[in-house]
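Here is the structure we will look at.
Just one protein chain is left out here, and the rest sit where they should.
We call the chains A and B, going by the order they appear; numbering starts again at 1 in every chain.
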Amino acid sequence: MPTKLEPETPEVGADDLLMDVRDLEVHFALRGGALSRFTGRGGGAVRAVDGVSFGLRRGEVLGLVGESGSGKTTLGRALLGLVPATGGSIGYAGHELVGMSEHNLRPLRRELQMAFQDPHASLNPAMDLQTAIGHPLRIHKMVRTDTELRERVVTALERVGLAPVERFMDKYPADLSGGQKQRAVFARATIMEPKLVVADEPASMLDMSVRAKVIELMQDLRRELGLTYVYITHDLATAKFFCDRIAIMYLGRIVELGPTEEIFANPRHPYTRSLLAAVPEPDPRVEVSREVPRGEVPDAAIRPAGCSFHPRCPKAFEVCGWEGRDLRALLEERWTTLTEDDYLAESSLFADLTALDGQRGTVQVAAASGHMGEEVAARLTRIRDSDTDEPLWRGVADIRAKGGHAEVAFRDGTDPGLTLIGDVEVACHLHDPAIQEAPA
Amino acid sequence: MAQLTIAPTPGGGDGPGGGRRGMRRLLAPIAEAQGLPKWLLWSGIVLTALFVIMAVFAPLIAPYGFAQYQAAGHTFPKQGAPGAGHLFGTTVMQFDVFSRVVYGARTALEVMLLAVIFSLVIGVPLGLLSGYFGGWLDRILVLIMDALFAFPYLLLAIVAAFLLSGLLGGGVVTAALAITVVYIPQYFRVVRNSTLSAREATYVEAARAIGAQPRTIITKYLFSNVVQSVPVIATLNAADAISTLAGLGFLGYGIQPTDAAEWGYDLQRAIDDAGAGIWWTGVYPGIAIVLAVTALTLVGEGLNDVYNPTLRRRRIAKVVLPPRALEQPIEPKGDA
Partner (left out) sequence: MTEPVLAADDLRVWYGTERGPVRAVDGVSFAVYEGETLGLVGESGCGKSTLGRAILGLLPRGSAMDGSLRFKGSELVGLPRKELEGLRGPELGLVFQEPMTRLNPLMRVSEHFEETLKIHEPGLGKKGMRERAVEALRHVGIPPSRYDNYPHEFSGGMRQRIMIALTLVLHPAFMVADEPTTALDVLVEAQILRLLGDLRQNFRTAMLLITHNLGIVAEACDRVAVMYAGRIVEIGDAREVFAEPKHPYTRELLASTISLHTTDLHSIPGAPPDLADPPSGCRFHLRCPDAMRVCVEKAPVPVRLETGQRTECWLHGPHDQVPANGTEPLEREAISVADEA
C-alpha cells in the first residue's frame, strides 16, 4: 500500500510559485424581493470569497478545508475562472486570470483542470467514455488523427486504472459504479497532462471503502504527472493524509494557513480546534474531547461584526466584535433551558427581539409594553451575573436603563487580519501580539 | 482449486459499440412497454402505418386522380351514390370520393411532415440558444413565443396562411408553414426549459472546465440530453397538424383544390350535400380525419407513457420467498 508522499521542501522562491492569489474576492449580487427586482435595485451581495491571499507552490497539495458556506468551492472555481472573481488578482504563468475573458482563458484550460464532487453528475450521460475522455484533446486540437486520439484515451484510462480498457471505452456513465465514474472524471481531467487540478470533494459522495482508492489515485497521478492539487474538502481526516499545506476557511476567508503537520499538531485558531474535535473517530480507544461550538455558519450576506467566528467561539473576548444579534441568540439559547413558567416570566419583559439584529455599538433592548427599561436592565444584569463564563459578557461594557429601553453598550470590536506565527498564518485576536500585549 | 468468476459489473455484458447501441438504448423502453401504454402505442403504430401506406402508394391504391371527373370518355356521375364504379360515390364536382380520400392522406402526410420538420428546425435551436445564453436574447424570444402561444391557434394559422399565400401561393408548403408558426412556441418552450435546468448540471460546467466553446457545449452536451421529450411532442403535434390543416381547408384558407386533395376542403363542400341526404361526400373524409388524428395521438400518448419516467410504472414482479434452506441453522432468539 502506498504511504504518504514526502512533503516538498518548504523553501520557496518566486519560481516555485505556480499561482499567486492576492486579495481575491468573489461577491454574488443578491436578487432582492419582487419589488427590488422590479425596480432593478439589488439586495446586497453575498461575499462568498472575501479577500483571500495565498501562494500555490509547484507540486504541492493545498487543502481548502471548511464547512458549507465557507466559500471553499467558490474559491476553487474562481481559481480556474469558472466563477468570475469580482476583485483581487490571480497570477498564473505571467497571466492575470481575474478579468480575463472566457476566450482568452480557454487555452489555459489545458493546464488548469477540475474534478467535481459528484461523479454521477459530472459526466455527460449521453456520451460514451471514449468520446468523453478524449473530448478535451479534440477541443484543443491536440491530436491530428483518430488513431492518435484513441491511443491517448487508452493511456489516460490505463493511468487511472480503468483496465482492461476495451471494457470501458464504449460504456456510458450509467453503466459504471461511483468509483469508476470518478476515475473516468480524473482520466478526462488529466488527459491533457495539466499543471493544476482543483479537486472539489472528489471522495465525499462515495462509499467509505472507495474513498481511499480515490485518494490513492490522486497520489498516483501526482507522482506520474507532477501535478499540483488544490484539494477542497470538509473532511479533515483525508486532508491530513493528503495535503502538504492546509488553509482553513470560514465565511469566505482563510482563518488559518500552514503546513499540515503544524496545523494538526498545534491548531491555533479556535475554529480549527473545533473542526478537529468534531471529526468522528472510529477507534474507541482514542479519547477525543467533544467541545462543539454552538450555532451554525451564519448567512454570508450579513457577516458578523469583527471576527466572523466570534458568535460561536468558546474563546472569544472583548475585542472580537460583539453586537446586538449575539445578545438575541444568547437570550434565545437561555430560554431553551428555562422551565415554562420562568420562560414566560422572562420573555414577557422583552419586546420583539428581532429589533436587536441590525444594532451595533450601544444597542437598545426594548421593554415590552407594561414593563420598564429598569426591569429589563436589571434582568440582563442578573443573567450576566449568573453566567460569567459566557464570552459575550466580556464584550459588554455597560448595561443601563434609559426610558423604555435597556441600553447595552458593547465594546468596540475589530476584524482580525492574518498574522504570521512561525510558518502558520492565523486570523485570531488570541494570536495578535498587539492585542495580547495590551492589557484588556 | 476453486476458480473465481469475475463479479458482473452493473449494467451487464458488453454490447456492440457506437450508434447501434445508442439506438438500442433509445428503443428499449418501447420494447419493454407493458399494459395500457403498450396497447395504445401498438394500435397507434398499426393505424399510422395504414395511413402512411395509403399516402405513399396513393397512385396505386386510388382508381382515379384526385381532380379527375371522367375516365375512358365517360364523365362521372354528379353526386353519384357509392356503388360498383365508385366505391365511396362521387361529389358535386363529379370527383371520385374514394380517390380524394386516398390522395388526401398524401396531402396530410406531406403537410404534417413538413410542418413538424420546420418547427423542429426552428424551435429546437431557438430553445437551446435562449436557454443556454439567457439575457436579452432569451427575454425577447420568450416574449415573442408567449405572444404567439397566447393567440388562438387556428386564428394564428389563418393569419399566417393568409399572409404566406400572397408570397408563396396556396400550396402544400404554405399550409405547412402556416401550421409551423403555431407549433414553434411549443418546441421552444420545452427545449428552453430543459436547457435551463441542464445548463446548471455539473457536466456542463465540466465541459466549460475542459475548455469547450458554447457551440460545442450546446451541440455535444446539451442537445442530446435536452431533446428527449421532443419525439413525444412531435407525434402529438403531428396529430394536431392534421386537424389544423383540415380546419384551414374547411375555412377556405388551405390548399387550392386543384393543387391537392384535402379532407377539410372536401368536408366544407359536403355541407350543402348533407341537407339533400347525400351523406357519402362528408362522411368518408370525416372518418379519414378522425382516424388519422386518432392514430397519431395514440402513438404520441403511448410514447409519452413509455418515455416519461413520472408516468412510467416499474414493472413489479411478485416475489415469493422460498422456504429457508435447512442446513442453515437459525440462531436462538435474542442476543447479547
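The definition used in the following text is that a contact is a pair of C-beta atoms (placed from the backbone, for glycine too) under 8 Å apart; a residue touches a chain by one contact, two chains touch by 3 or more.
Only a predicted model underlies this, so the values are computations on that prediction, with no experimental measurement involved.
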{"item": "Identified contact with the non-displayed chain, of A:V297, A:A355, A:A368 or A:I421", "value": "A:V297"}
{"item": "In chain A, positions touching the absent partner", "value": "1-4, 67-68, 161-164, 167-168, 177-180, 183, 206-213, 215-216, 234-238, 240-241, 264, 274-286, 290, 292-294, 296-297, 332-333, 335-337, 340, 343, 347, 353"}
{"item": "Chain not shown, touching residues in chain B", "value": "1-4, 6-10, 314-321, 324-325, 327-331, 333-336"}
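The rule is short, and it goes like this: only the chains that are shown with their structure count from here on.
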{"item": "Residue ranges of chain A touching chain B (in the complex, touch as defined)", "value": "80, 82, 106-107, 109-110, 113-114, 116-118, 121-128, 135-136, 139-140, 166-167, 169-172, 174-177, 185, 188-189, 192"}
{"item": "Interfacial residue positions of chain B with respect to chain A in the complex", "value": "9-11, 14-15, 17-18, 21-22, 25, 201-203, 205-213, 216, 220-221, 224-225"}
